[in-house]
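Here the complex is missing a single protein chain, while all its other protein chains stay put.
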Amino acid sequence: MVVPESFQLDQEILLDAGAQLHRLKMYPYFDVAHYLLMIIEVRDDLGSAASIFSRKHPLSCWLSSMLMCFADAFLANFLLGEPVIAPFKRHDDIILATIIWYLVFYAPFDGIYKIAKITPVKCVLAVMKEVKRAYKVSHGVSHAAKLYPNSYIVQVLVGTAKGAGSGIVRTLEQLVRGVWLPTHNELLRPSFATKACVVAASVLALEKSGTYLTAPHDLVYLVIVGFFVYFKLSAVILHVTDPFAPIENLFCAIFMGGIWDAVSRALAASRDRRAAGAHSNENGSSISTPEKKDQ
Amino acid sequence: MVVPESFQLDQEILLDAGAQLHRLKMYPYFDVAHYLLMIIEVRDDLGSAASIFSRKHPLSCWLSSMLMCFADAFLANFLLGEPVIAPFKRHDDIILATIIWYLVFYAPFDGIYKIAKITPVKCVLAVMKEVKRAYKVSHGVSHAAKLYPNSYIVQVLVGTAKGAGSGIVRTLEQLVRGVWLPTHNELLRPSFATKACVVAASVLALEKSGTYLTAPHDLVYLVIVGFFVYFKLSAVILHVTDPFAPIENLFCAIFMGGIWDAVSRALAASRDRRAAGAHSNENGSSISTPEKKDQ
Partner (left out) sequence: MVVPESFQLDQEILLDAGAQLHRLKMYPYFDVAHYLLMIIEVRDDLGSAASIFSRKHPLSCWLSSMLMCFADAFLANFLLGEPVIAPFKRHDDIILATIIWYLVFYAPFDGIYKIAKITPVKCVLAVMKEVKRAYKVSHGVSHAAKLYPNSYIVQVLVGTAKGAGSGIVRTLEQLVRGVWLPTHNELLRPSFATKACVVAASVLALEKSGTYLTAPHDLVYLVIVGFFVYFKLSAVILHVTDPFAPIENLFCAIFMGGIWDAVSRALAASRDRRAAGAHSNENGSSISTPEKKDQ
């Protein structure tokens, strides 16, 4: 099958773009975007008490910010039996994250926090964070594949933990701040980010196994980055929070007992109708019998 | 000492039975029984909201069921510093457990759940689960013995974690479902299963050390399986929940401060009596003195 030249050209461009994306250094720029948005999440979660809290409990404020910045490494290391403290080995990362923590909570007149909240700035930061997320999912899957070559479930779980670890670690992070909200946990109501990471990790695991997906890795990586960035921008700009929801509801309606529930309800309804019908016949006949007596 | 022939015969039969029990493959039948009863426990813990919960939160429902099915491996791996995610390596187990989870929560008209609740079926499943429990305790003790040959406390703790891990992991499993009941934890009120696993693991650790217990391993294993099955059936059929309770209460009354409490109470009582006696003497003399005045 002769592939038209223009199409070949596009594929090379895409492959080239994917390769460059893959070689992108996360430190320091993409890391800064990730740390900034994570620490702002901690601050937003504190609500109006953020300023007072950061003055009264600087250690707890710092530790919960570090927990969120490196949640992916903490969670993945815990699952793989590797040292949970490992992220603190890299002084550059810790110092960079600490500087950003300091600026978000203690900068003069909340300058950094307010700048980061401006929509264009927020979009740029969000895009950079999604590139970092794809990087982490990819590295999580390949690290797990090295340890467990044929265990796709482990690779998907580790990839998801690396990509969306902060959502899962949030319950523990809130505990460090003395807040305990067991009913608000990521596993109970998974956010779009977690679901997107499950999809991305599954695609990468399939691609790595080479059996079901034979597209070149750089192309797959490019598609995943595009997928993350596209849906994050639609969330930031158009406030589309969970594009998966319609598909999910359909899937659950069909496969997660929806059909049998409908059948049971229908049967119950027909039983009720029959019972009601039988009941009205009895009443009808009992009413008609007294008339006979009256005659 | 000449052992009567019939006794020798019995011992050979028992040894043979123990050896066969030991070589029994848990997968798939005994695993099915274990998964079924564990997932039904999750469902029962959800109470009447089980159906709604499984439709609204399928991810949380699946994960808490997996947590209970593989609680022994998660807990033992965590204690031994091995990868907590290891149970997800074996696709066969995860797929089998996921199929049973699907049938328990989403089968048409709750068929599987209702069948499993029928007493004869429940007894068969319970017996198979206890065989699996003995298998896990035995493997826990021997795995720990390989890592820590002379540490009997570690072997007993790991054997107990393997045999009764789900009771201890339940607090975490409920948290995954957004339920937090800190006052209902297995360590505060250990169930009979946990106590039985402590006894079984201790016997197996002693037998493995070869110093205090020199009976053949297969015989010991057979006795342990019998012990588990006997008490589980008496719990299912006769509702005898904790056969250890009488012995425990006696032990606690004697060794856990019971005697000194009784002595303290007796002393306090005699002190009160003496104080009351002295008080009444004072009153008696003060009453008698006024009479003198009257004369």
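All chains are identified by letter, namely A and B, in their written order; residue positions are counted from 1 within each chain.
Here is the rule we go by: a contact is a pair of C-beta atoms (placed from the backbone, for glycine too) under 8 Å apart; a residue touches a chain by one contact, two chains touch by 3 or more.
Predicted model only: the values in this text are computed from it and were never measured.
*Asks:* Just to verify: which one of B:I13, B:M256 or B:A278 makes contact with the chain not shown?
*Replies:* Answering carefully, the residue with contact to the hidden chain is B:M256.
*Asks:* Residues on chain B that touch the omitted chain in the whole complex?
*Replies:* Here the touching residues of chain B are 78-81, 147-148, 151-154, 157-158, 171, 180, 182-185, 187-190, 252, 255-258, 260-261, 263-264.
*Asks:* Please give every residue of chain A in contact with the chain that is not shown.
*Replies:* 51, 54-55, 57-60, 63, 77, 81-86, 88-89, 91, 94, 105-109, 175-180
The rule we apply is simple: only the chains that are shown with their structure count from here on.
*Asks:* Roughly how many whole angstrom separate the Cα centroids of chain A and chain B?
*Replies:* Centre separation, chain A to chain B: 37 Å.
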